[in-house]
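Take this structure first; my questions come after.
One chain of protein is taken out of this complex; the other chains stay put.
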Amino acid sequence: MSTETTGWTTPADATVPLVDRLHGWVTTVDHKRLGILYILYALFFLVVGGIEATLLRIQLIRPHNAFLSPEVFNQLFTMHGTTMIFFVAMPLVFGFANYLVPLMIGARDMAFPRLNAFSFWMTAFGGFVLYFSVVGGYGLYGMATAPDVGWFAYAPLTAKTFSPGHSTDFWTLSLLVSGVGSIGTAVNLITTIICLRCPGMTLGKMPLLAWLNLAMAVLVVLAVSPLTAAQLMLVVDRYLGGHFFDTQAGGSAVLWMHFFWVFGHPEVYVLVIPAFAFASEIIPVFSRKAIFGYPVMVAATLAICFISMSVWAHHMFTVGMTSLSNTFFVLSTMAIAVPTGIKIFNWLATMWGGKISFRTPMLFSTAFLFQFLTAGLTGVMLSSAPFNWQLSGSYFVVAHFHYVIVGGILFMAFAAFYYWFPKVSGRMYDERLGKLHFWLFTIGFHLTFDCMHVPGLLGMPRRIYTYEPGRGWDVWNLLVTVGVLFQGVAVLIFVANLILSYLRGPLAGSDPWDAWTLEWSTSSPPPEYNFAVLPVVRSRRPLWDLKHPEDPDWKYE
Amino acid sequence: MGPGPLSPTDIFAPVSTPAQSIFELSLFVLSTAAAIFVVVFSLLVYAVVRFRKRANDDGREPAQVYGSTQVELAWTIIPVLIVLVLFLTSARVIFSVQDAVRPPEALQVTVIGHQFWWEYRYPGLNIVTANELHVPVSEKGHPTPTFLKLLSADTDHSFWVPRLAGKTDLIPNFPNSTWIDPHEVGVYEGQCAQYCGTQHAKMLLRVYVDSREDFERWVSRQRQPAQVSEAVAQGRAIFERTACINCHAVQGTAANGTFGPDLTHLMSRDTIASGAAPNTEAQLRRWVENPDSIKPGSKMPAMGLDTHELDAVTAYLVSLR
Partner (left out) sequence: MSTPSETVKEADGELRWELPARGPVGMYCLIAAEAAIFVIFVVAYLFYVGKSVSGPTPSILSLPLFISLCLLSSSLSIHLAVGALKRGRPASFLAYWVLTLLLGAIFLAGTAREWRHLIYEEGLHALHVTVGLLLIGTVAVFTFLRKVQQEHAGHVEVLSLYWHFVDAVWVVVFTVVYVIGR
């Protein structure tokens, strides 16, 4: 086992029986293998969630369509949202963190390897529980009992009165279980970053990816727990005679909203902060310049973390809070736009004066910058409460958050895939297929999500299985659906590229991008123990120092 | 205010003060966002073009710039100022719309959200109706706004008629209120904007803004008890004998259920099932025979009436003018 690696392409593997190799993967506590498991899990559910979205969009391609019944539609949008957030985006984020953080801080593994494995399997089991709902309960005879209460499961729709049966319980249980996994991983990440950095790597010399994942993990610890607490209360309401949210017995629907969004808002920062991490590593390398303003990038991240715990009720502007409360949340939400916007300027300044090479990771990163700018601006529009009174609950919001999650987070995830694929697999991906994936996906993304803003502005609410003609929504919905086709094809090309390249791609070597952080000093893929000798670092870019002994970073930091 | 709306639910075609205030604020927010977009977008495009690696690159690393205090200070302070301005303008509209004082001559309506229809009660006028809200037009010189109290009988809903006002939610156990003062006669459309269950999509809204005279006429008609006609006595008997009266009310008869819409003046409405179908005899018959054929998942069960009974009941309903 000591010579085991994470790659699948070393000759030694050919002689080990398949059963033993699979057993190695199932029982692994190696952060690199667990990272890959998380990412493959996320990719699988990305396809599942994408199919769910495609079905939804086919139903909405024209008014009064009869492709899906309202019951099935309502289950599909609930499952689509829940799947994408908890079983695609979170595992993706945790997977990359798991793989990269120990390598980039010069450690041999995470602080608690067994907790790491336990956390992964809990998350995985949560996804299984959610999808068991499709066949459990009344099963397919009753048009499945998948949850149909929306991914934020507002009370009192989730009360026993309005959701008899077990569909809501599947939602609750699956997230309780995966929540345990999330907290476990977060505890692991924080401890790893604080306790296992290699000699010389003070917090101020850590790669930004490590800082940003630290911030993300702190948010998980603080934000997932409120969801867990609220769900426990929901279970008490539904089965133990509680009335926390049971409005018919004096409970409060608004209390659920507060608890949920206290989780829900930091959650979206949990998802986007790692995208910032990728951008902060990839953009400098492809611009051939150090990141502009490292200390401010750290400060901005901490500010975002801190402020993000105070903005949650901007999801509740239409609920009827007092004008004073609404005003407070407008202020806090607009405030958070400042450190977030600053980051865009820092990345832009990193590119400024550089020598930008537009390989696939940089193509996705550049698109990310344009798209995250747009998403941030529609967010500013939504943060103005009166404007929000028109825009909330409409397709404008749906367009906004997909712009962030797909146009921001998924684009950077693709960039990260291509950037670190050579390190993980030892082989280089096919650049032409990569560019094809990029252009097709970008065209599809913009067709779908640019057009999606318009029906919102014309009064189309979200979560409706059909709509009236004559409201000016028809052609926009058609265009939105057409864009899905491009994105679907692009994702298939992406998956094909991954598979073909890992099977037959040219060997990449340890440092194909001429990069500067510690993971590029190991072989590709790295050995199980990562580093034979723990590195000693003197600056934020240890490999730059090695490659430029006449002009090392530590002279300027 | 310019060319006609792009759509009956266009948020940029306000006819009532709350929607108008929001519209004006939105123009300001949009133009600020657009300005920021143009500036940053141009800088990004410039960077991508000007600093791309040339084919004849000499392979040397460019100058490494680690930061610049002045630049970073500038691009922190300017956004802070922009945020301040946006915040203050938004706050002003929040207070002017949310905390508007209800004038004594305002019309008061209580809206009760149900799965999947709207109940309207006019407490001062002793009127109960459903799905189609009538309000008087409000003249600029002599405003007669309508103040809506928003309640829910079951789950969360949201009252959204974009041309009249922003949306406000109807939450059980948590009364809310909103107001409108439409100054153009007409019919304004909207729909429920908070997911409330299976037929959330067909919980449509129609607000009829009537001239003063038309509104008075509508009020006096609504206050009458139900029309009585011997010709439909049989249908009425079936209606009162079967479970219809458990859910529906017809003023002046034995029917006083409150689970479903009040039917006293059913034929004064243009649509049925909260906008899901036009209010014609054929659609009414279809609705009573099998509600799921129009609105699958609505709370009205199929009553299992035979053809003869259906004809009779439909004739009765059609008589409820």
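In this document, chain identifiers A and B correspond to the written order of the chains, with residue numbering beginning at 1 in each.
One rule holds in what follows: a residue touches a chain if its C-beta (ideal position, glycine included) is under 8 Å from a C-beta of that chain, and two chains touch if they have at least 3 such contacts.
These numbers were taken from a predicted model, which means no experiment stands behind them.
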Checklist entry - What are the shown chains that the left-out chain touches? => result A
Checklist entry - Touching the left-out chain: which of A:I190, A:L348, A:L440 or A:I493? => result A:I190
Next on the checklist: In the whole complex, not just what's shown, which of A:G24, A:G242, A:G353 or A:G509 touches the removed chain?
Outcome noted: A:G242
Next on the checklist: Given that one chain is not shown, which residue among A:L232, A:A303, A:L436 or A:V489 touches it?
Outcome noted: A:L232
Next on the checklist: I need the residue numbers on chain A that touch the omitted chain, in ascending order.
Outcome noted: 111-112, 115, 183, 186-188, 190-192, 194-197, 199-200, 221-226, 228-230, 232-233, 236, 240-244, 249-252, 255, 259, 262, 534, 536
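Definition applied: only the chains that are shown with their structure count from here on.
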Item to check | Of all residues in chain B, those that touch chain A in their complex | outcome: 6-12, 19, 21-22, 25-26, 29-30, 33, 36-37, 40-41, 43-44, 47-48, 51-54, 57, 61-68, 71-72, 75-76, 79-80, 83, 86-87, 89-91, 93-95, 97-99, 115, 150, 154-156, 158, 160, 162, 165-169, 171-174, 176-177, 189-202, 204, 275, 296-297
Next on the checklist: Give the list of chain A residues in touch with chain B in this complex.
Outcome noted: 69-71, 74, 150, 154, 156-157, 162, 247-248, 250-254, 287-290, 292-296, 318-320, 322-323, 326-327, 330-331, 334-335, 337-338, 341-342, 344-346, 348-349, 351-358, 366, 369-370, 373-374, 377-378, 380-381, 383-394, 457-468, 470-473, 548, 551, 553, 556-557
